[in-house]
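Excluded from the complex is one protein chain; the other protein chains are retained at their positions.
Chain naming follows the written order as A, B and C, and within any one chain the residues start at number 1.
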Amino acid sequence: MTTQLLRARILAAADAVEASRDELCRLDAGAGDGDHGVTMALAARAVRQALAASPEGSGPELITKIAMAMGSVGGAIGPIYASGLLAIAGTLRAPPPEQPSNVAELLACAEAAENAISGIGHAKPGDKTVLDALHPVVLALREAQSSGLGIDHALGAAAAAAREGAESTSAMIASAGRASRLGERSRGLPDPGASSFALIMGALATLSS
Amino acid sequence: MTTQLLRARILAAADAVEASRDELCRLDAGAGDGDHGVTMALAARAVRQALAASPEGSGPELITKIAMAMGSVGGAIGPIYASGLLAIAGTLRAPPPEQPSNVAELLACAEAAENAISGIGHAKPGDKTVLDALHPVVLALREAQSSGLGIDHALGAAAAAAREGAESTSAMIASAGRASRLGERSRGLPDPGASSFALIMGALATLSS
Amino acid sequence: MNATAYKKLINDPFDAVDEAIEGFVAAHSDVVAFAEPRVVVRRGPGSDKVGLVIGGGSGHEPAFVGYVGAGIADAAACGNIFASPPPNVVLAAIKAADHGRGVLMAYGNYAGDVMNFGLAAQLAAAEGIEVREIRVTDDVASAPKRDAAKRRGIAGDIIVFKCAGAAAEQGLSLADVERIAVKANSATRSMGVALSACEVPGAGRPTFELGDGEIEIGMGVHGEPGIMRGPLRPADEVAKILVDAILADIDDRGRGDVALLVNGLGATAYLDQYILYRGARRALEAGGVHVVRSFVGEFITSLEMAGASVTVTLLDDELLSYLDAPASSVRFTA
Partner (left out) sequence: MNATAYKKLINDPFDAVDEAIEGFVAAHSDVVAFAEPRVVVRRGPGSDKVGLVIGGGSGHEPAFVGYVGAGIADAAACGNIFASPPPNVVLAAIKAADHGRGVLMAYGNYAGDVMNFGLAAQLAAAEGIEVREIRVTDDVASAPKRDAAKRRGIAGDIIVFKCAGAAAEQGLSLADVERIAVKANSATRSMGVALSACEVPGAGRPTFELGDGEIEIGMGVHGEPGIMRGPLRPADEVAKILVDAILADIDDRGRGDVALLVNGLGATAYLDQYILYRGARRALEAGGVHVVRSFVGEFITSLEMAGASVTVTLLDDELLSYLDAPASSVRFTA
């Protein structure tokens, strides 16, 4: 992936998140504290500023900046994205990629992010968090790699998996985060963090390489 | 007036005020602070308690108790009624009435109350206060006396005058009390204190001697 | 907001005032005590000092009971919601506050308070207690400058109570305490804004209605109509409107030092209050005035009304020293 394409994809993700601010607040109001759309919009603003402040730099450098920007919003979602993105930056940095970008690399990134996020938040798939959208991405990319899909199709499959994963959280009872104290009453609406992650994955996949 | 009839009339007035609590609050909300119905209902409660606590006693003694009860609610309306009623009690006490009750005595009471109220509140007819309902009562009783009306008819005329007087305040600009700072904007609704006084006069007049 | 009745955490609306005062005295029995059910006095009153009696209607909590304590008021007389206390209650407060050097009554300028406190002063005089009074008139929205003596008292009350209370605590004579109170009142101006209404318990409906996105500038602390209804604006614009009206009312700024008090009316968040404070301070400093003392919070509320007021007091060394003097009431410590 060229850094130009990477920047375009990041901006598309920022657009998508900002456009869904109210909807994400509504989802978070269900079993949380109603701020997820605002927090993600603040994150998108920080990300735009980081992009503007770093016109140069490699992919890993850029992703590190984005990680810091996402982390700067705090809350639960800040450290989740920061840790996931830092793990991705680390993956891309070492060993230096042989090719511009391929599905194996994408898979390695997704796996690293999942590990980092479950490490920091002590959640696992099924707990009704971001991980319920991220874990299906890992599975979809594994599948894409073994069936030899190209990067654009792999990304598309990943985005679809994230969306389905996010939707599947509606039926779940939360076991992590703010909603985890509600038991049965946390059922009914999809998890806001999983939903915003699916939006981001969808936006990343709209631009083809 | 027998004290038994006096007590019945007072209770009828208390009923009337309590039944209009919301309406009096609504009128006071227009240019005041929205509490007049509550304050008058508290006054009615205090009056009932005073009556219950004083099963014996002459008319002037009873009216003194009612004055204290009305005064106990404070606000603007408390001292207005307290001073008016104390003036009435004084009028009835000295000289001792020759007859059980007559229109001349009623007129003397109304005049005494008007004097006392304008003395304490420094308002005059036209300022959009209780006095705009009380002053017409004085005029109506003067008229009743000169035309030789009986007490029941005089009271009826007084009640009608109070009602008309209260209605006339809609068109007035307030020059006393809480609403006096609003200028033009105090026009439109009748004065709450004049309105509750008209209700009380109406209730007093419903029972005939 | 619609006009649905507000939800309140009360019992019988007619018992609300007495229960709240009972709770207050129970919670703060280290600072205050009952003289009688509607009269709250300071514990361990100073002797050989002028007494300061404050008071007014209830529904303005923490006013007025919150300002009873060493260095401020000796006694608070409490009325029904938005209704002045009756003369006998004020008289009991005067008696509790009297230590033989006379009593100053300080209260907001409302017809009901004027009558009831006035009657109480007459009764006290008949019992040989010398009583003076200061009617606080800080609300610039309530009457034009030429009728400044007719203005209402709102959050400026607190500044007047504090300065008069400090002067009394320091042993000044009744005439001097009165002089300080008059000076503090003359130096103090306020203006408020309402964002939503309040509801007198038992009235069954809010005192007024404001449309969605509508505010009212200059509204009184009991919901009395203000001077301008208009669209909701950014806090900085509201602050500027209030501050400009206050500054325009001042002829002589003295040395240009002021105390700035932002008072939350009840439902407005501290977050908003501090944003309004910031805007008011900027507007004052843009107007060439320097803020040297600041107070932000709920000092005199209108039940659960949303909104706030801005109070500005011109300070010289004398007023500043009384404002800074030690005080230990429940709501105001220094």
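Here is the rule we use: a residue touches a chain if its C-beta (ideal position, glycine included) is under 8 Å from a C-beta of that chain, and two chains touch if they have at least 3 such contacts.
Predicted model, so just to flag it, every value in this text is computed and none were measured.
> Where does the absent chain make contact, in terms of the chains shown?
Listed by label, the shown chains it touches are A, C.
> Of C:109, C:142, C:190 or C:268, which residue touches the hidden chain?
C:268
> Decide which residue listed in C:177, C:247 or C:306 touches the omitted chain of the complex.
C:306
> At which residues does subunit A meet the chain that is not included here?
21-22, 25-26, 29, 31-35, 37-39, 41-42, 45, 71-80, 82, 120-121, 176-182, 185
> Kindly note down the residues of subunit C that lie in touch with the hidden chain.
Its contact residues with the unshown chain are 1-2, 4-5, 7-12, 16-17, 19-24, 26-28, 58-59, 61-62, 193, 195-196, 198, 201, 212-213, 215, 232, 234-236, 238, 260, 266-279, 281, 294-298, 301, 303-304, 306-308, 333.
Note that only the chains that are shown with their structure count from here on.
> Which word fits how the chains touch one another: line, ring, star, complete or other?
Other.
> For which pair of chains is the number of C-beta contacts greatest?
B-C
> Please identify the chain with the largest separation between its CA centroid and the CA centroid of subunit A.
B
> In whole angstrom, how far does the Cα centroid of subunit A sit from the Cα centroid of subunit C?
Subunit A and subunit C have C-alpha centres separated by 53 Å.
> On a C-alpha centroid basis, what's the spacing between subunit B and subunit C, in Å?
32
> Indicate the whole-number Å distance between the mean C-alpha point of subunit A and the mean C-alpha point of subunit B.
74
> Which parts of subunit B, given as residue numbers and ranges, touch two or more other chains?
none
> Residue numbers in subunit C touching 2 or more other chains?
none
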